[in-house]
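Okay, so here's the structure we're looking at.
A single protein chain has been removed from this complex, and every other one stays in its place.
Naming follows writing order (A, B and C), and every chain is counted from residue 1.
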Amino acid sequence: MSKRWPYAVPGIPDDEFIRGKVPMTKREIRILTMAQLRLQQQQVVWDVGAGTGSLSVEAALITTGGKVYAIERNEAGIALIAENCQRFGVENITIVAGEAPAALRTLPTPQRIIVGGSGGQLAEILAHCGQRLAPGGFIVVNVLSPRNLVRTLQVLSNAPFCNRAGMYIQSAQLEKLGREDYFRAQNGVWIMSAQKEA
Amino acid sequence: MSKRWPYAVPGIPDDEFIRGKVPMTKREIRILTMAQLRLQQQQVVWDVGAGTGSLSVEAALITTGGKVYAIERNEAGIALIAENCQRFGVENITIVAGEAPAALRTLPTPQRIIVGGSGGQLAEILAHCGQRLAPGGFIVVNVLSPRNLVRTLQVLSNAPFCNRAGMYIQSAQLEKLGREDYFRAQNGVWIMSAQKEA
Amino acid sequence: MSKRWPYAVPGIPDDEFIRGKVPMTKREIRILTMAQLRLQQQQVVWDVGAGTGSLSVEAALITTGGKVYAIERNEAGIALIAENCQRFGVENITIVAGEAPAALRTLPTPQRIIVGGSGGQLAEILAHCGQRLAPGGFIVVNVLSPRNLVRTLQVLSNAPFCNRAGMYIQSAQLEKLGREDYFRAQNGVWIMSAQKEA
Partner (left out) sequence: MSKRWPYAVPGIPDDEFIRGKVPMTKREIRILTMAQLRLQQQQVVWDVGAGTGSLSVEAALITTGGKVYAIERNEAGIALIAENCQRFGVENITIVAGEAPAALRTLPTPQRIIVGGSGGQLAEILAHCGQRLAPGGFIVVNVLSPRNLVRTLQVLSNAPFCNRAGMYIQSAQLEKLGREDYFRAQNGVWIMSAQKEA
């Protein structure tokens, strides 16, 4: 069944995406990632390590007239991205099957880059993104591991990047526990971002 | 100096607002509040306890063709809302000076309600909002205190409200500490929301 | 196999307890609960809603010469407490099978009370504890739900209690995720405490 997202802001509920066993960026983190990305209309966006395509779909819904490249190496993920595009009626996503950074070389220059997954190549991916990102463009990198946090900090703290920022988000959702409510914790995520020098 | 917000999503930096000593909803909480509000174009929004107007400004920038009513009883706040409207070139905010719920009675029916401050009248405000919110509309309530959390839970768990949801957000921002970086903690906030039965 | 805890501070690892399916207070929360309890030697301790007995065992190991009453209504829990006493070679725990507050009436006056579970009777339990706790004694109440937080706040804010304190603890543990490390979140817990007027 096709779903449309009728609202003017990101925030599709997690369970509206088709997921399988591919890890998915949780809703709160998706919303804040989109905020850090500072999307505008008619932009080219790379979503590196797109997973289920949840961030690509949110970006594609916002950047009307723009184009989102969803880069993913995992076959299960590639199929899910296609399914999720169809589910949300999104037509401005191009799925790029392959491994970053190699798969990024022939893509058009992006004004915005999301790095949600890195398959062990984070330093190489960030270096390539630094070269290819349009001047003044924004990059947002989500990390779960301390080593990837430090790698990201090192790259985003140096030229050609500027305006490095970071947030750590720990969220919890209201759920029922018998007759009582409680807040179920999500794992914390670091959302790192920077701008490319103009 | 006038500022324009050129991006398609909420998330104005805290220090771009004129603030004085009035408490302001922090950026991460504003972004997630706007996500829970599920704004569409041409909607009527109430921002109850608008404070500096930061949530009103974000909402007004999103709901083009819509109208935001910023209700605030504090004089310093009322002046700041006016200044922030001018700063961001926002023309679809009406400032309502007065105390909720009394000040809400003559306002047009809202499709969306934000309750950011309650001045000790939370139960009365939520009861009035339940009557006045348009069927199918959304309400989002931000609370800092356990008692207000429970009051909000009680009201949003019962008719005419449905689809009650809640999240607890603990965020921290990357800052410098001498030569090292660290993450500076913000106070946790509960963002509660519900829909009015259609 | 019997285990001995050779260290001078609380903090038995979660997986050294026999658990079954009974919920158990996680190690970090146990450690901080014991700190709030401010145990001394030769004290009488009530552990209300003892579950697996993990808090009782920690308390019994600290209060040499003292006596811990583990009150539990659930049969699976009662059996587990006995097993955990044996496992850690603890002989100063008395298991009290029954429902609080009724089951508390015949117990000796406590200098310290832990309330870890309340089976829907939290207000009644806290009222009874207020009567029975020795003057100057401490009570520590762990809560997961907002309503129980507010109930506890209300009781501990009034006579015969004083020196009300509270902390919210959100912890996460380092774990492996493929080749990378990440921190796995535990649900947040409120640890509330107070002293009885002298």
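Observations on the model:
Assume a residue touches a chain if its C-beta (ideal position, glycine included) is under 8 Å from a C-beta of that chain, and two chains touch if they have at least 3 such contacts.
What you see is a predicted model, and the numbers here were worked out from it, not measured in a lab.
Across the entire complex, the residue among C:79, C:103 or C:172 in touch with the chain not shown is C:172.
Chain B meets the missing chain through residues 120, 144-148, 170, 172, 177, 179-188. Residue-level contact of chain C with the missing chain is found at 6-11, 28, 31-32, 34-41, 62-63, 153, 164-174, 181, 183, 192. Along chain A, the points of touch with the absent chain fall at residues 146-147, 149-150, 153, 168, 170, 188.
Following the convention adopted for this analysis, only the chains that are shown with their structure count from here on.
Note on chain placement: the centre of chain A and the centre of chain B lie 26 Å apart, centres being C-alpha means. Our note on geometry: chain A versus chain C, Cα centroid distance of 42 Å, whole angstroms. Distance between chain centres (mean CA atoms), chain B to chain C: 39 Å.
In chain C, the residues that touch at least two other chains are 146-147, 170, 188.
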